[in-house]
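Missing here: one protein chain of the complex. Every other protein chain is in place.
This part shows subunit A:
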């Protein structure tokens, strides 16, 4: 399952990434394999989304979220 498929309030654990370049940026921001993420809100127009990861809120576009595979 991809992170972009989660609804608001749903949580998942990061398993792997489909895009190497994006994964480097995401991992720097604390989105690491094994880390729990929760979708906190979706922007009024449906994109981007905001997730909670390691204690803070991170916003990313759905396209970017779709490169994160959850367990």
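One rule holds in what follows: a contact is a pair of C-beta atoms (placed from the backbone, for glycine too) under 8 Å apart; a residue touches a chain by one contact, two chains touch by 3 or more; residues count from 1.
Rule of thumb we're sticking to: contacts and distances are computed from a predicted model.
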item	value
Choices "ABC transmembrane type-1 domain-containing protein", "Ferrous iron transport protein B", "(2Fe-2S)-binding protein" or "Helix-turn-helix domain-containing protein" - which one is the UniProt name of the chain not shown	"Ferrous iron transport protein B"
Where the unshown chain meets subunit A, residue by residue	20-30, 32-33, 40-41, 43-48, 50, 54-61, 64
